[in-house]
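Yeah, one chain of the complex is gone here, protein chain that is, but the others are all in their spots.
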Amino acid sequence: MNLDPLHLCLLLSAALFCAGLAGVLSRSGAIFALLGIELMLNAANLNFAAFWRHGQAAAPDPILFVLFSIAVAAAEAAVGLALVIAFYRHRRTSRLPAASRLKG
Amino acid sequence: MPVTLETFPLALRDWLCAFLPQEFHWLLSGLLVIIAILTVFGLGFAFITVAERKFLGRFQNRIGPNRVGPFGLLQPFADAVKALTKEDIVPATADKLPHFLAPCVIVSGALLCFAVLPYGRHLVPADLDAGLLYFFAAGAFTELAVFMAGWSSHNKFSLLAGIRALAQLVSYELPLLLATLPAVMAARSLNLQTIVGSQSPAAGLKAGFLPNWHLFSPWGAAGFLIFLIAAIAESNRSPFDLPEGESEIIAGHLTEYSGFKYALFFMGEYFGLIALSGFCATLFLGGWQAPYAALEVIPSWVWFGLKVAALIFTFIWIRATFLRLRMDQLMRFSWKFLLPLALINLGTAAFWLLTAHWQGAWWIALRWFAAAALVIAPYSILGRRLFRGLGARTYEYAPNN
Partner (left out) sequence: MIPPPLPVLAAIAAAALLTAALAMMLRNLIHSALLLVLTWVFVAFFYLWAGAPFLAFAQVVVYVGAISMVVLFAVLLTRRHDPAKPTRPASLARACSALAVSGGAFAVLAWAVLQWRPVPGNPPPAEPSVATLGAALAGPQLHALLITGVILTATLIGAALIASPVEKPDSSQ
């Protein structure tokens, strides 16, 4: 079988996504989970760029979508880490199992 | 193209390229650009260190280095020999790989910044469409390097320096970026060569006699000052040298570095300083343009060098003049003063650009007055708020006058 560059791009993105998924699922540190989620977001962005490069889209819309996605990822990281810090202030830990109660 | 002083560097490159077959021209010309940047700015770094020590000496009423070579000019080479022959000490508990990589990252990040600066009318190594964004992307590695150095040294002072550096560099990156945006709005491009072109003297002089640089407009002056302050903070220089702070945290992230790695950190910081000066000259001081069309007999790259040298002299002057800030003052200054001013400056620039068609003496006077008011009013209001509740300083054991 012959591998198209697009195949390689999509496989790369799938592999990155699954690496992030494995990281999120196997650890219970909140910051580590955030890192894994960022990696998964990046993998999704890769797909947009790959389809733009090899697909039929002539307009730069996929690129703009990735730009927005990067901006939202930055917002997500900021809020997520603020939550981690606020949580740490209450419980002196940043591990997720400690966050099973809603009452502070 | 006739060979003049203006095109001399290009002619030299073409002459050297002619020795090789056609297929290797792209490789050789690329290598030549890299060699030129490394040589010019490597020597620039060496002599800026001498200049800094000499000038600081003058500012502090002493002589400065004067033993090695005429007027102490060979001092940097003696320093280099010293740094190279010193023992390279790595702490036993240090995180070896980040500890080794940190000085490399800081130097290479700073060197990457040089790739997009327009040094002359025809001298720009990489004329990127998004040159401004590239510059900030390449500059992003400095913060990482300082953090890596501070964290991997496994030393309380270094770790403090790492935290301080992270907080400081993130806070001052924002005003730095926002201060450059009005220049982008004026040029309608992120390409640095286009930004230089938008300040050409051919488009007429500002207010009749000032060069057509962004510095000489209300938003440009404000942006220039904000950029200058944020640039000092970004390059970790006094009065914003908290990460180093040799009198409080013993040179911070540099505590556990010695010999050549220590010299590499200095090289990286000075490269960053030169790159930021060149960037500042490009955005606000007309880049390689001569101030007046009549002065264009002097080649453009000489003008660029002169502007960078003037900016670096300003940085040295500021270092000799101001005291180091405290951490809370540093953060408050960035978030409550510089950042709002930079945001308001965007509005000022928008007003200035939208009123570009106003004609007649009264309208032009109104335009200048309104723009100046938009700059000065927030400055005085925010400045008062910054110092609210602070009276004259009193000393416990000194008599108050």
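In this document, chain identifiers A and B correspond to the written order of the chains, with residue numbering beginning at 1 in each.
Throughout what follows, a contact is a pair of C-beta atoms (placed from the backbone, for glycine too) under 8 Å apart; a residue touches a chain by one contact, two chains touch by 3 or more.
None of these values were measured; they are calculated from a predicted model.
Novice: For the full complex, which residue in B:Tyr134, B:Phe337 or B:Trp352 touches the chain that was left out?
Specialist: Here the residue in touch with the unshown chain is B:Tyr134.
Novice: Extract the touching residues of chain B with respect to the undisplayed chain.
Specialist: Counting only chain B, the missing chain is touched by 23, 26, 95, 98, 128-130, 133-134, 136-141, 143-144, 147-148, 151, 154, 159, 162-163, 166-167, 169-170, 173, 189-191.
Novice: Quickly run down the residues of chain A that touch the omitted chain.
Specialist: Residues of chain A in contact with the hidden chain: 1, 4-12, 14-29, 31-32, 34-36, 38-39, 42, 45-46, 49-50, 52-61, 63-64, 66-68, 70-79, 81-86, 88-89, 94, 97.
Everything below uses one rule, namely that only the chains that are shown with their structure count from here on.
Novice: When the centre of a chain is set as the mean of its C-alpha atoms, what distance in Å lies between chain A and chain B?
Specialist: Each chain reduced to its C-alpha mean, chain A and chain B end up 34 Å apart.
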